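Left out: one protein chain. Kept in place: all the others.
For chain A:
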Amino acid sequence: MTSPFTPGITAGRLTPETLSSNFSDLHAPYDGHEASVAADRCYFCHDAPCMTACPTDIDIPLFIRQISTGQPQAAARTILEQNILGGMCARVCPTETLCEQVCVRETAEGKPVEIGRLQRHATDSVMASNAHPFTRAPSTGKRVAVVGAGPAGLSCAHRLAMLGHDVALFDAKPKPGGLNEYGIASYKSTEDFAAREAAWLMQIGGITLHTGRKLGVDVTLSELQSDFDAVFLGLGLGAVNALTCAGTDRHGVSNAVSFIEELRQASDLAALPIGRNVVVIGGGMTAVDAAVQAKLLGAENVTIAYRRAQDAMPASLYEQELATAKGVRILPNVMPVAIHGNGTCAEIELEYTTTEGGTLKGTGETTRLPADQIFRAIGQTFVPAGTDGPALEHGKIAVDATGRTSIPGVWAGGDCTPGEDLTVVAVAEGRDAAMDIHTTLTGEA
């Protein structure tokens, strides 16, 4: 009988019932009354700080007021006009560092209006009705290639299609959605939400999806430039940063993003192997998503090992607290020195760190943790392969405020461009690029 205490990497540590419960919604959706009580807490602020904090500029006070007056679907329209992936953003946005952080009730009471959950209430009501609230403008006859069906690409494609352009949407993966489909924790996108949202978005019409088409391999940028009136690049980050310590080749060491993707695509969680002692190297959202899910799969001990102080972790305090509440240990100020084991990893050796004069350095003191599975989550890098030349800035595609690259007729947005790598930022960039493409192609503002 397999259990959390079974040594090594093994499947079925928990019963299917426990797994199902563990991977259900992180926050249960509001029922109607809960939503109206939560909505009533909104003060309908003048020039509301939450709106300013939202990368997609959703009129938050207005949509919340629409919920409180009994029209969640009308509220959803207000959201979706600004952010067509408002449903996913309601689930994955770090609202605690965006809209909810600046909510005046956070200032007043330390308890913000729960904007994310209210947004979910509104957008879920539209998804439940399976109605698409927007209609396509008459065809402009213009054709646009959108590369990457992640948040930036989907947002761009929808806006272009709505404005009457014909969109060809390319993605290297077999399904659209990008990180929504492959890269976030399962409990944030239950019941196949990412796929349902992408399908719902396509209801606008005018978008032809081409999956399994990787830029630079199956299609080139120059081909797209000659076949289409405009090109938008909404590419993801192709490479996982390497872990530079001894023993990284040992069995049991892998990338957190691969683990998250495998988990998201798994049809049977009980068949997914996980270690007894899991160590995640890193301090961002990916590290938290991997660590929490490792715990939920039944790992006995899960540790996030982060090289700087805990308050420097890129993962928000909320995410950190989620991790610790699920039983994950956060071990700050440690960096990997070596991974030990005989072919398969058994222990990780960590050196304590300190910051002196702004420089991180080892103290010379080390500790060892049992580790039969180690996930690397120390960041991802954009790989410009296949993009054939737009100028880069800090390793990403340089763009102006409207998403124009150095190559005329080619726009870009999302994680492949500089700026915060957040779903909601990608949605904004895709939308804004679409508006600029539209203006450029039609001369209409």
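Just so it is clear, contacts are C-beta pairs under 8 Å (C-beta built on N, C-alpha and C of every residue); 3 or more make two chains touch, one makes a residue touch a chain; residues count from 1.
One rule holds in what follows: contacts and distances are computed from a predicted model.
This complex has a chain not shown, and the name its UniProt record holds, of "ABC transporter ATP-binding protein", "Cytochrome bo(3) ubiquinol oxidase subunit 3", "dihydrouracil dehydrogenase (NAD(+))" or "Cobalt/nickel transport system permease protein", is "dihydrouracil dehydrogenase (NAD(+))". Only one of A:R105, A:R308 or A:H340 touches the chain withheld from this view, namely A:R105. Those residues of chain A that touch the chain absent from the view are 33, 36-37, 40, 43-49, 104-105, 107-108.
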